[in-house]
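Read the structure below first, then the notes.
Omission of a single protein chain aside, the complex is shown with its protein chains in their original locations.
Chain naming follows the written order as A, B and C, and within any one chain the residues start at number 1.
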Amino acid sequence: MIINTDSTKPIYVQIAEWLENEIIAECFMADEKVYSQYQLAELFNINPATAAKGLTILVEEMTLYKKRGLGMFVAPEAKMMILEKRRNETLTKMVTDIVLEAKRLSVTKEELIQLIHKCEEEI
Amino acid sequence: MNVVNCQKVSKGFQRTNALEDITFQLTDQKITGLIGRNGAGKSTLLKILAGLTKHKSGEVSVFSENPYNNLMVSANSILVDDQMTFPDSLTLEEILGSAPDFYKRWDAQLASRLFQYFMLDFKQQHSKLSKGSKATFNMIFGLSTRCELTMFDEPTNGMDEAARTDFYRALLKDYIAHPRSILISSHHLTEIEHLLEDILLIHQGKVVLHQSLDEVKEYVVAIQGPIIDVERWTEGQEIFHSKNVDGQRLYVVVKNNSKLERARLEGAVIQTLPASEVCMYMTSETKGGIDDVFK
Amino acid sequence: MFLSNSSLMSVVLSQVRFKLNAYSGLVYSLIILQLIGLLFSTGWSSSGTSINNISINLNTSSIDSGFIFVSLLAISVGNLITTRAYRYDDFSFVATRLSSNIANSIVLLVFSCYVGITTYFSVYLMRIFFTFYSNNVFVEGPTILDDPMNSLLTVLAMIIFLWMFSSIGYIAGTLFQLHKLLFFGVIVIIVMLMMTGTWIRISETIFVENSSLLILTSKIIGITLLIFATSTAISNCLGVRT
Partner (left out) sequence: MSNTWMIVLIGLIPVVLAILIVLYITKKVKFKGSLRLNKLVITFYFCILIVFGVVYEILPKEPMLEKMSEEKLQKFQSENRIFEEKLLKQEESILNPKFLKEEWTHEISGKTLSLGYIGNDSYSTKVVVEWVDSNAQKIEGKVYRSHINVYGLKIEDKIPLHEVEWVGNELVIHEPSEQEFTFEQFSNELSLFQHTDTMEIRMVRGFTYIHLKVPKHMEIVDPLGLQMY
């Protein structure tokens, strides 16, 4: 995943999301050490401080925990927390955007539900 | 501990006042971008910090000492700019060879590996180098000194695209390996945005803002929408830039604040801007930018 | 945060080493000038008398002409070092104005030593040339072995004189750099001084009234240090590198 510098989302948020995806895809198992800020900086060619900020977000959300002098480790039920968070935060945000867009295109609720059903069958 | 501490520094040449009142602190081991338009006083400030010129008033301290003509500051800081000259009787190799005398932490391996990587000719003389390779050589010299305060004054002008990206990569990698305070003055912020931790924005000799990169990004927001709505949302706030998009829609850049949350719900299109545009708008004279010229 | 606190002396020494490497190109103009100096060295001072209808001429060729050429070179090198190009080279490396000035004076001293010794010995180049090619009878002059002390003193005096000449060039350059008119102002003052008696009085106390060469040399050393000190003070009120 290449950092999209000119996107409006700050880099450290993108780093946090990348780490979350890695945890979901089980590249980092529970209680396993994650990249340090310097490794992340080297990997994504960004400033270590920005990488550190990304890590601190995840620590605040308790998905990672810090062992003094050793680095950041994946919390035991990190994966569950991320999935749950994704479900009610990011998903709901996406849904509100869809609803706003539907209102602008004056699409009724029923048509919307039909659309979702159709899309469900295709995937 | 503050590496650099400037209090109300001013510096003027004859009539023009290059720096009016500069106040900022640089904590150590950070990469800071010194951003500003041409003639904003960037080079003058760097020369003052490097101890090459005397400031008129105010108080400057580098490593908590007055940098002007100070040996300790000169030994621990280096200013890489295009006015760097070396005796033309020495080849580049000899110049690099005589640097360890001066800089205790000079890394000869790094210097020669970078030298070979950028394909510079050892036997060449500094004054005969092209603008690009001179900038490259000065950059290699600056990096290898590993000074505690390394300052670059538009290091990449003259370099080609590939050399520029390589330079930024080399700078980051060396910074990670040996952390130190780096101050880069540059025009094209987009290229070095990923490198920087803090941004020091200077305009007409004054410090406009000195914050971390992300705070700068969230500092200003662009709103687009019908003229009446946009004016309602943004009245009473400082407008940095406003452009009439297509007769009835207005594109306005304004300081970020809570009132805008309500505007978002009313369907306003709100975007954050990349740091370089933020700096550009904050230092533009006219509200409309270049378009005013063609009005 | 690791701050290397390099002492003034260590910086000055590394500057001296660096400058000696940088200015090594001057040796070529030195050699050419010394050789030209030799050409002019014969027939400088020749005296002749006649007795019993026999006229006797004695040509003494000495180091004077070579010395004049070389001291002028010393002045021009002293001046050269203060030009903008040479001054700015220091500041790509570690330097303060004080350290650069001290380094410059040491470099000029080393330069003068080399020049002094080579000028002293360049005379032998000519002697060997003469003994083979001229048919005149030679008078046995005092050579180094007969009187090592004196020749050593002469070489020392030459070195110190060259150092003084280079310091004159140095201060002239610094003045010129401070302000163009200042340099000519000083020259006008010197010429006026010459008119009045004071100049003769001054140069008498310095050059004439000293019983031995050693006293003369120590006086000259004093003057040179004074000149370098004033040029350092002058250069302090200049911008380091704009």
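Methods note: contacts are C-beta pairs under 8 Å (C-beta built on N, C-alpha and C of every residue); 3 or more make two chains touch, one makes a residue touch a chain.
Computed from a predicted model, the values in this text were never measured in an experiment.
Visitor: Please work out which displayed chains the absent chain touches and list them by label.
Guide: Computed over the complete complex, the missing chain touches B, C.
Visitor: Give the residue, chosen from C:N59, C:Q177 or C:T230, that touches the chain omitted from the document.
Guide: In the full complex, the listed residue that touches the missing chain is C:N59.
Visitor: Which of these touches the unseen chain: B:Q7, B:N70 or B:T91?
Guide: Checking the options B:Q7, B:N70 or B:T91, the one contacting the hidden chain is B:T91.
Visitor: By the contact criterion defined above, which parts of subunit C meet the unshown chain? Give residue numbers in ascending order.
Guide: These residues touch the chain not displayed: 21, 24-25, 27-29, 31-33, 36, 40, 45, 47, 49, 51-65, 67-69, 72-73, 76-77, 80, 114, 117-118, 120-125, 127-128, 130-131, 134, 136-145, 150-151, 154, 157-158, 161, 208, 211, 213, 216.
Visitor: In terms of residues, what is the contact footprint of the unshown chain on subunit B?
Guide: Subunit B touches the missing chain through residues 88-91, 94, 123.
The rule is short, and it goes like this: only the chains that are shown with their structure count from here on.
Visitor: Of the pairs B-C and A-B, which shows more C-beta pairs in contact?
Guide: It is B-C, judged by the count of C-beta pairs in contact.
Visitor: Round to the nearest whole Å and give the separation of the Cα centres of subunit B and subunit C.
Guide: The answer is 48 Å.
Visitor: For subunit B, which residues are shared contacts with two or more other chains?
Guide: Residues of subunit B never touch two or more of the other chains.
Visitor: Can you list the subunit C residues in contact with two or more other chains?
Guide: Residues: none.
Visitor: Using the touch rule from the top, collect the residues of subunit B that touch subunit A in their complex.
Guide: Within the complex, subunit B contacts subunit A at residues 30-31, 168-169, 172-173, 175-176, 190, 193-197, 212-214, 217-218, 267, 271-274.
Visitor: Help me check something: in the complex, which residues belonging to subunit A touch subunit B?
Guide: For subunit A paired with subunit B, touching residues are 3, 5-6, 8, 10-12, 38, 41-42, 45-50, 53, 100, 104.
Visitor: Subunit B touches which residues of subunit C in the complex?
Guide: By the definition above, subunit C touches subunit B via 1-6, 8, 11, 14, 17-18, 21-25, 85-86, 88-89, 91-99, 236, 239-242.
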